[in-house]
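A protein chain is absent from this complex, but the other protein chains hold their places.
We just call them A and B in the order they show up, numbering each chain from 1.
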Amino acid sequence: MTTPEATTGAAAAEPRHGLRIFLIWLPLAIIVDLIVWFVWYPHFPPGRMTDQAQGQQFDIAVMTVLSVPVLLFIWVYFAYALIVWRRRPGDEEDATPIHGNTRIQATWITTTAVIVLGLFVFGTVQLIVPAGAGAGEGPSPIWKPHVNQLLKVQVIGQQWAFTYRFPQFGGIETTHLELPIGEEVQFNVTSLDVIHSFWAYQLGVKADANPGVNNVAFAKPQQIGDFTVRCNELCGLWHGAMFNTGKVVSPVSFMAWANGIRDRETRAGVLITLPAYSLTYDPTQITSLGNTLKKVLGITGSPGYYYSPANPVQP
Amino acid sequence: MAIETTPGADQTQPAGGGPTEPGRPRPWWMRPAVHTGLIGAVIGYLFGHWMGNALSPDFSPGGSNYAAALANNFDMPLVLGYVFGTVGWLAGLGVFNDLGRLMLGKPLPDIEHAPEGGLAKYFRYTLDHKVVGIQYLFGMIVYFLTGGLFAMAIRTELLNPTNHIMSSSSYLMVVGEHSTMMMMMMSSVVLGPFGQYFAPLMIGSKRMAFPRLEALGFWLTPPAYVILVSGVLLGGFPTGWTGYAPLSIQSTPGMDTYAMAFGLMGISMILAGFNIIVTYINYRAPGMRWSRLPMFVWSMFTVSFLQVLSVPVLVAGLYMMLMDRAWQTAFFVNQLGGSSYLWQNVFWFFGHPEVYILALPGFGVVAEILPVFCRKPLFAYKVGVAGMFGVALLSWFVWQHHLFVSGINPDMRPLYMLTTELISIPTGFIYLVALGTLWKAKIKFEVPMLFALGMYFNFLIGGVTGVYLSDVPADTTEHGSFFVMGHFHYTIMGGLIFAFFGGIYYWVPKMLGVELNKTLGKIHFWTMFIFFNSTFLPMFFLGMAGMPRRVFEYAKNLQPLNVWASISAYLLAVSMIIFLVNFIWSTLFVRKRAASNPWNARGLEWQVPTPVPPENFEHIPVVLSGPYEYGVKDAPPMADLNPPVGVVAAAYAGAGVEA
Partner (left out) sequence: MSVPVRVVTLLVAFALVVVGAVFVVAHFVLSNPPTVDYTGAAHNGQVNVVLQEDPQNNSASKPIWVSYYVMKPGANPNSQSSWVHTTLFSVPPNTRVNLTIRGYDGCTPLRNNFWSQVQGTLGNVVALQQFQDTGKSVGPVKVTSIVNSWSGCNVGHTFAIPSLGVFVPVASPNAYNNGNKAGLCGSSPCVSGPFSLESFSFMTPDHTGEFRWQCFVPCGGGYVDGNGGPMQTIGYMTGQMNVVSS
């Protein structure tokens, strides 16, 4: 920050305000930035449980380190201005008219543009590197982890609970999510009715669940622990109560858990009653019901009969 | 169009003294005003309700169209009732009277006839833009405080994550009412009271281009307000102000109140914006070059373009929502070929310019206040104007940042990250202008200046957190959480509402002719500033800690921060009460006459006497210099209010000279 030329040729005893502001701002900015990076950064959300969460934590730290000097500069300048340039009692004169200063304006515009464009490049890189950074990428994700094998978990949002299906375990469905550490997980998020959003906070994953759409997100757990899953898109009455928990466990534990559920659901006869695993579901078409579907037609039913059954699906 | 110079025949009745005697105006209760509007509204509602019932198929259990009947049985009477109720309200107010006169070939009454004193004109369809401005001022204060009451209910519910004082559906109703009331109404909170009142004054015009559209724009706001609040009687709507489908299609009839109210307010916004654009282009006084326009005028001008171009998209989306709800179309429902994404995109294509409709007027007001209390010209005026245009233009290209995690095409996200980051450059220009104006100034800490400084402080935090949200990886955690809540409350309430109050303290001496108490004003500022920050700063941390929006249950360890925010919110409400006390006390009881230029400002609106004469200026002024030439030696006054005869005519004869 350079000192602007005095445009009115004021008295030489005028203190160099710009330099003063700079000298107050610089040490403050450096100290706070150091505190942010070394003390606060390790505790930043969303934590380090997955590669994606670590990436997000790094992003937030970088942005904080950049925004602290900006905030401090404006605050220091304002405080300085309000103290030093307040009107003294009895002074009814106008101040020196300064209409503009091309150098200052150009410096400002360039600096802000550089910061902003730098953040854009940084953000884009950070989006690609941790395989999409945990965000939902839609049905055709372009930033995927480069592995041969990943664990596929389908997250089904419905009013008002999340359930999870594991196609690699026979299509079992559970209400509680467990994941193995160290393995890339692909979340296929979809909904059966309205828009929900799968937010696994500690995993750094957030993907909206839209009906009829498969929204893909990736995460690779790196720490054992618990995580919470909350619905993040207002979905009706119990949106606020739509949460469950999950755990990241060792691969051995995970296999035991998943196979245990598969056994239990097979024995209870639930597994065969579930629809075939698919990336999206249309609950109005229940093929397994066949002829029985006609019998159970009535005013209620999973389509709700909002639309008359006689309406054509396509015009 | 014949403009008579005597009151029209149907405005008066014969005085009994013969045909040459001027008529007396009819008694107040016989002239169209709010009371006739109410009667019209009731009649219209009853008619519409009956018509909706007649159009809805009967439902008898077991009938062949039982399903269809169930689905739309309740929506049509309500929607048609509201539509005809609004038409009846407007008809009762006399909005269509001039249209009727034109169609019947009768002469129109003179819109510049002798003013009437008293308060009655504020309850009528009055065509004087100053009356409309004051109507807006009182209306906006009422709407703001109603929205604030709903906010108090929200914060009360959030005091405890597991013990609830209201049911979950009541909570969602309250959330929806608060958010829609604020987002809907506050779009006009500066443009209405100050834009309408001061637009002609600041450019040296005697009137607005379309006075009837302007008054109509105001009189659409009471039905919007009443319809929205009536949602409470129907159980409210569960979608919040964003109205996401298919939940909105699934909802009970309270959802229709949202669509109707927002649609009416949208029409009001379109009319107001259109009026301002035409007025600013065509009604500037001679000498009022574009480079001499006050910053407030520029902000109103850019905002009006945003309104005129973006709000029709909202109205179209709401219309589609009503069609889906009342007539079983499938715009937004996947089962029959619609898409839940369609609503999201249509809504946010409007929704993002909408938030700049909210932010830009705030920039304009504080840029207007700052030079007056710094006694310096505005620094880098052209950069400031470029900033406003930059924000307005870029606001069209960023809307997908609300949809980063929703499953949109992933290629699009870096593009929208870029455009959203870019928008901070023109926003930064506003700060460049502020910092430069403060440099070597002589700062006077009057109440309007305090609010302007508060606005800059708050908007900085809001703007910087916006950059956090624009970064897609970080947005994965922040989207839809209380971080976003903190961000937009800082920009909208911390920015716009602080500017609104600054504008009130600055301009009410001119508008209402009374001074507001300075001590109470300063107490209001400090309590509002401290408790505003205390309420919303914790929200960033709550969001980062994993609390989503619009939830009535949250993790137990987040309770202390929530309690802190709730108590601060109650104290923030107390600061609003202080404002109300100041406002009512000063305008109703103390009534200390304000000087016509209490701040010693150069602006054209301060050169007219208080109270402002009905025609604003006796003669069209000739503008001689810009409004910010403080401290410039031998600067001419801003305008010559009594130009020599022939100057104005010459100016108009040399067409195209003063662009």
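Definition applied: a contact is a pair of C-beta atoms (placed from the backbone, for glycine too) under 8 Å apart; a residue touches a chain by one contact, two chains touch by 3 or more.
What you see is a predicted model; the values in this text were computed from it and never measured.
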Chains in view touching the one left out: A, B
Selected from B:Met30, B:Leu102, B:Ile165 or B:Val574 as touching the chain missing from the view: B:Ile165
Touching the absent chain when the full complex is considered, from B:Leu159, B:Val232 or B:Leu393: B:Val232
Candidates B:Thr252, B:Asn600 or B:Ser625 - the one touching the absent chain: B:Thr252
Interface with the undisplayed chain - residues on chain A: 156, 158-161, 163, 173, 175, 192-194, 211, 236-238, 241-242, 244, 265, 268-270, 273-275, 283, 286, 288-289, 292-293, 295-296, 298-306
Residues in chain B touching the chain absent from view: 59, 61, 67, 69-71, 73, 149, 153, 162-170, 173-174, 232-233, 235, 238, 246, 249-252, 333, 584, 588-589
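As a convention for this text, only the chains that are shown with their structure count from here on.
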Touching residues (chain side chain A, partner chain B) in the complex: 4, 17, 44-46, 52, 55-56, 59-60, 63, 67, 70-71, 74-75, 77-78, 81-82, 85-88, 91, 93-101, 104-105, 108-109, 112-113, 116-117, 119-120, 122-124, 126-127, 130, 132-143, 189, 193-195, 197, 199, 201, 204-208, 210-213, 215, 228, 230-241, 243, 282, 284, 299, 303, 305-309, 311, 313-315
Chain B residues touching chain A - in the complex, by the definition given at the top: 61, 65-68, 70-71, 168-169, 171-172, 238-240, 242, 244-247, 249-250, 328, 330, 333-337, 340-341, 374-377, 379-383, 404-411, 413-414, 417-418, 421-422, 424-425, 428-429, 431-432, 435-436, 438-445, 453, 456-457, 460-461, 464, 467-468, 470-477, 479-481, 544-546, 548-555, 629-632
